[in-house]
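A quick write-up on the structure given underneath.
Removed: one protein chain of the complex. Kept in place: all other protein chains.
The block that comes next holds chain A.
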Amino acid sequence: MSAPAGSPHPAASAQIPPKFGGAAASGAAASADPGSAPHQQNGPAQNQMQVPSGYGLHHQNYIAPSGHYSQGPGKMTSLPLDTQCGDYYSALYTVPTQNVVTPSTANQQPGAQQMYSRGPPAPHIVGSTPGSFQGAASSASHLHTSASQPYSSFVNHYNSPAMYSANSSVASQGFPSTCGHYAMSTVSNAVYPSVSYPSLPAGDTYGQMFTSQNAPTVRPVKDNSFSGQNTAISHPSPLPPPPSQQHHQQQSLSGYNTLTWSAPGLPSTQDNLIRNHMGSLAIANNNPTVTGVDSSSTTSSASPMPNSYDALEGGSYPDMLSSSASSPAPDPTHEPDPAPAPAPASAPAPAVPQPSKMAKPFGYGYPALQPGYQNATAPLASVVQPSNPVYSGFQQYPQHYPGVNQLSSSLGGLSLQSSPQPESLRPVNLTQERNVLPMTPVWAPVPNLNADLKKLNCSPDSFRCTLTNIPQTQALLNKAKLPLGLLLHPFRDLTQLPVITSNTIVRCRSCRTYINPFVSFIDQRRWKCNLCYRVNDVPEEFMYNPLTRSYGEPHKRPEVQNSTVEFIASSDYMLRPPQPAVYLFVLDVSHNAVEAGYMTILCQSLLENLDKLPGDSRTRIGFMTFDSTIHFYNLQEGLSQPQMLIVSDIDDVFLPTPDSLLVNLYESKELIKDLLNALPNMFTNTRETHSALGPALQAAFKLMSPTGGRVSVFQTQLPSLGAGLLQSREDPNQRSSTKVVQHLGPATDFYKKLALDCSGQQTAVDLFLLSSQYSDLASLACMSKYSAGCIYYYPSFHSTHNPSQAEKLQKDLKRYLTRKIGFEAVMRIRCTKGLSMHTFHGNFFVRSTDLLSLANINPDAGFAVQLSIEESLTDTSLVCFQTALLYTSSKGERRIRVHTLCLPVVNSLADVYAGVDVQAAICLLANMAVDRSISSSLSDARDALVNAIVDSLSAYGSTVSNLQHSALMAPSSLKLFPLYVLALLKQKAFRTGTSTRLDDRVYAMCQIKSQPLVHLMKMIHPNLYRIDRLTDEGAIHVNDRIVPQPPLQKLSAEKLTREGAFLMDCGSVFYIWVGKGCDNNFIENVLGYPNFASIPQKMTHLPELDTLSSERARSFITWLRDSRPLSPVLHIVKDESPAKAEFFQHLIEDRTEAAFSYYEFLLHVQQQICK
């Protein structure tokens, strides 16, 4: 299909401007084509598409036969559509000749053609489009981004203005790939089009559609369309695109990583397919009840579709794999004989081959994808055909699916048992195994689901569960003694994110779950919620797939093909009009602050990034400064210079002017720049040492409360005046106490109350604490903790005396100011009935049992949730978790980002252990330990951490492993558990016996609570690499750079040889430790000094030397840096320099005077177990 299609519209795709004239032309073309059914088919499909997103498509649709289709959409769409339609129609009538031109080629790629026609008013029809489309498809396979571009253009054309804006906004927000994603999905859809079709029901629906269509315009078209349908069938078989491409596409759908796809994709998918097929057959035999249809039988049954859906029920969705299997079918449908009439015959034919040769079809099927991809319309053809023979083909497909699904679902639960000892269950004798730490970074375990679901499942970067096999009952969970919870990173920067604009967002009527890939379709018109099991109707609009522009394939919509999607929400999701982006900066300008000199850095960063602040034309900004009084700045447009207003009554703060303190960024830009240039020097001679932070915050709250937004507070000392004043609570003599660490909680609830007030007014407070002495972060942090802000702490900050901190502040500010932001957000986490949320961790306010109120959401915020199992999960084999984050983008759009995670349920303890995600478990434990140390005491928390290992390992020893009990045994999945817990115990937040400043400790706790898992793991257990002998072995290529991948080293001094140089990646800090006997070549080529002795004590940069080893080292470090939001500071530590203590404290496997070594710790645990 692809080939023919491609040829007709070579370059056109990109060009097509979304104009009505163009549309008219297309419509005309379609009408003319009667013989060339494809166009017509497209027409209908397009209509459906339009419904959700854009209007432009309609015209095309009506042309087609399918008046029905057009009607459906018509309801949805607003007036403009109709008008457009009118135009189109007229166009059609007028332009009949054009249609004639398109014929054969047009048929194959109806979608594409239509698109083109719209864009270019001219009859580009034949020639222009094909090339571009093909190009897009091919590029898509290799690079998502490339694909996306063509697609985006596509989308725009189709979409009416509304859509348009959406797209543009997306792009601006930095999801360039979004479009690409769509494209990808379309491809996949296109591949399977026929599969999804329920034979009977579909027909009905269509019929209904027909009748429903009132639009007069449609009718005339109808005739044409019918003829068109016939023609569509006749499509010449397109070129089968290279199979590999298809595979790629599929992968891309499921996952977000662009890099990885290419190689792995093909083989694995094929395997999966095969397995599915096999499985389907087997299942069919086993469970006749499930599906009315025999999966194996090639003949079509009357009710194939419903059956297939049932199979899905278990949770396994017949997704890409199944579809791929079926994909061959679609081809046939399109390919069929030129003669439309014979359709019935032709359709069956294609279907038959599939069942018989299971393996083969795949290769075949893929080709189908391409055409689909290019056209997006391909599916349409299938849609149109219902009446035709094509239909029968559909029936067959469904049959296959059920089988597949069943098998897969059963596999999901059983696979563990079938393979007696999965790798994750291999018992490891911890005391004997010296090298527990793998050489490569630890990846998240993949849930033991069937391949379809695996592919659809949410990326572990966004959503992880501590147990990837959910125990069936709370009793089983209690036996396993492992924490059950979720680790979330919901607003992560994504490179691939499908954005969906739709009038109705499909949700479960009782639990309000968003439709997701793991729901089951009972039949064409109903779906069953996978969280509460309610059966819901599929709304009319959802029947239309905007990607393939086909009708009647609800399970191929992007919502059902992607576990991470973003919806553009309608006004139903707004309590008030979306707020503009509002930024308020509250700056400490007391003597202490001026001395530290942060103002210069801040103002400089702001000046540089003023244009990059996320926002739209409504963006507002304001400044306040405070010492013992509060200073406001009137930046009203029209003033010649900023006006400073001082309020000295800090007991009863008021706003000196009601407006003009928060001003439009663009209208008052000059004034803002003047102010930023002047600020650093305004207070240089201040003698004011007091800090009235509390009153300043109260004023900020008053200022922000009408709109909400973000308040950034810069504070350099203990607040000493007015409300919220704090006293120093730290006793330096207790810093290294091994007994009690006090004052981890707040001293006053002033900041908490303020944060709650702010949260209520959709205002988040971000705290930058740049202090050299104790500032009671435990109290101050409350202002951010409960208002969903973030906390940055720069101990002993000084702009000149401590350049590394200054540099860090600068880089952090750049990220902070330019990163994405969501306003007035709420996040709801839902889970399958039987599970419930227990406790939440992170920065937010919990508004109800499953609803978090987030005044702001930023891409660096992570959350954790503890779960409990309230009811037994015996009647389900899969559980799902869904987070929905509703926020207002900086462009003033209301959006919902939905992540859905699906996990299998198991009933044996061994399976529970096999599925432990040890990193997630550690992060959850760390969060729980922070709570414990604040509510109870630090020593309690430490005991709880040790008990967590003792309990889980002893539970494992007594129930699962039947090996000798004298040794300390752990399943392979848990072998890192003791190491990580030891690392936690030696972490700043929980360590005792080592001198730790209270603020440092509290900050570490704040980070544990708010960091996403990936960053938190580096904080807990740093990565150590040897970098004096970097080679290209195993190197990866990133952006044309070769990045060496040295193996991970144990965090032990035994690994540090004097002859080496080591890089330690602690998340927010890098250390390079240079041994005394380090090779002079390395020192010279990488560090730029002739020998060890000449390396300076304080060195924070690697010089850019033109040597191979320097290049490797730098590219490695840059690569590590790029992977995190906040740029880490690099310290080069010479052996024997005083700074090496900083480095050595991270070698957690070694013994310190106050803590166990790893081996001692194991013995300790063993002793505890034996007790």
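To be clear about the criterion, contacts are C-beta pairs under 8 Å (C-beta built on N, C-alpha and C of every residue); 3 or more make two chains touch, one makes a residue touch a chain; residues count from 1.
Following the convention adopted for this analysis, contacts and distances are computed from a predicted model.
Of the candidates "Prefoldin subunit 5", "Cornichon family AMPA receptor auxiliary protein 1", "AP-3 complex subunit beta" or "Proteasome subunit alpha type", the chain left out of this view carries the UniProt protein name "Cornichon family AMPA receptor auxiliary protein 1". Of the listed residues A:701, A:845, A:1062 or A:1082, the one in contact with the hidden chain in the full complex is A:845. Summary of contacts with the chain left out: across A:441, A:745 or A:1034, the touching residue is A:745.
When you scan A:425, A:837, A:885 or A:1043 for touch with the missing chain, the hit is A:837. Interface note for the absent chain: among A:539, A:656 or A:760, the touching residue is A:760.
On the side of chain A, touch with the chain left out of the figure occurs at residues 745-750, 752-753, 756, 760, 786, 836-840, 845-849, 851, 866, 868.
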